[in-house]
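Yeah, one chain of the complex is gone here, protein chain that is, but the others are all in their spots.
For chain A:
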């Protein structure tokens, strides 16, 4: 091992030279190093140093990510074959977590298959130890370090979220779930960056099937991922985000009017969550296909009925409706959400009263609202006051409660909502602008990818050929057609 070490640590040069290595030199160096390491056998890699130390203790994963990765894999594979004879589980796990939290993301771009291997093995080690939840946080951090915008969906996402659901680690996985997924395996293969190490690249350019990070997924996997993300967000009671995730499922693009069961189930959840978020059934997103919308309305009738009653009906009717279909909710495993809805009914009623009253006493509130959980009024002013306090505390009601001496408590609604200061407003606007400019970047990237599609290029060629043919017949339009003219769709279809 001692002979091997200098070779392993040769790249990247440390301390980093001034000026830093050019992208091409970096690319060359790291590729050479990787090809050497891929050839070395596991046994060689596991050799101890002359001092009797394990190479894992000698090498710093943050600096020399490449050799560390290979040595770690060698140990992990040995562990899975020979068990704790080779390395103690605790120390191996320590190494894995430190590695996943500190690796150098630039070097990692070259190590797609190895990265996936480490993560898979880490997951299976924790599973075998009966501690599946433990692998979620390190892999999550690793993914976010590799792909800070989280915009590329990987196979890791898909099983990680399943683990999180199984182990109810909703909060742990949330940082991944809340990142919008934009790119999918197979979509970004046209992006063939010259140097993977180029720091200006977007994650979509270096996390590809070619670089070994991605493997082909099925449409069902993706829908399941979004569905599960929706469940995670429901678990966290982040209704807005849950709606967003579920909308990705219900608007999932389909050919020939196909609708999947996952989409239907997602719609049911979406309908219930939209009640919890907005107090009513929202209109379907514009991108929903019409055949899917049709199936939703037919297959999720009871859910839409609940929404309608929630909006316009009485507490007792809502309770009756929910009780009546309780076996259905159970079958669809939506009973939890239904109970949430029953609980939310009175809160919404109270909030809506804020649109009519500016000040109202607790006894009056007691008379005006009903609890859908019991189908009756609350038992007394104290209970009502507790509910109001609860609502004010969790921020769902903008109001103040006062207790005039000798009189029942009075609730004063604050109709203006939270008033932001100028500075806060400015910050909000700046954040929105930044988000939109990021989206614009994504749009450009997607545009770039689409223009490099094989089909698109083939059409362009055909187009050009037929254009020049036309040019000879038609004196008016030259062979080289102006893009502005081409923009006119009607004209184009006319030509065809």
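Rule of thumb we're sticking to: a contact is a pair of C-beta atoms (placed from the backbone, for glycine too) under 8 Å apart; a residue touches a chain by one contact, two chains touch by 3 or more; residues count from 1.
Simple rule for what comes next: contacts and distances are computed from a predicted model.
Asker: Per UniProt, what's the omitted chain called: "Ubiquitin-related modifier 1", "SAGA-associated factor 11 homolog", "Elongator complex protein 6" or "COP9 signalosome complex subunit 1"?
Answerer: "COP9 signalosome complex subunit 1"
Asker: So which of A:125, A:182, A:281 or A:322 would be touching the chain we can't see?
Answerer: Of all options in A:125, A:182, A:281 or A:322, contact with the hidden chain holds for A:182.
Asker: Using the touch definition up top, pick the residue from A:339, A:386, A:432 or A:465 that touches the left-out chain.
Answerer: Final answer for the missing-chain contact: A:432.
Asker: Against the chain that's been left off, what residues of chain A make contact? List them.
Answerer: 180-188, 217-219, 222-223, 244, 247-248, 251-260, 263, 285-287, 289, 355-361, 364, 410, 413, 415-416, 419-420, 425, 428-429, 432-433, 435-436, 439, 442-443, 446-447, 449-451, 453, 455-456, 459-460, 462-463, 486-487, 489, 492-493, 496
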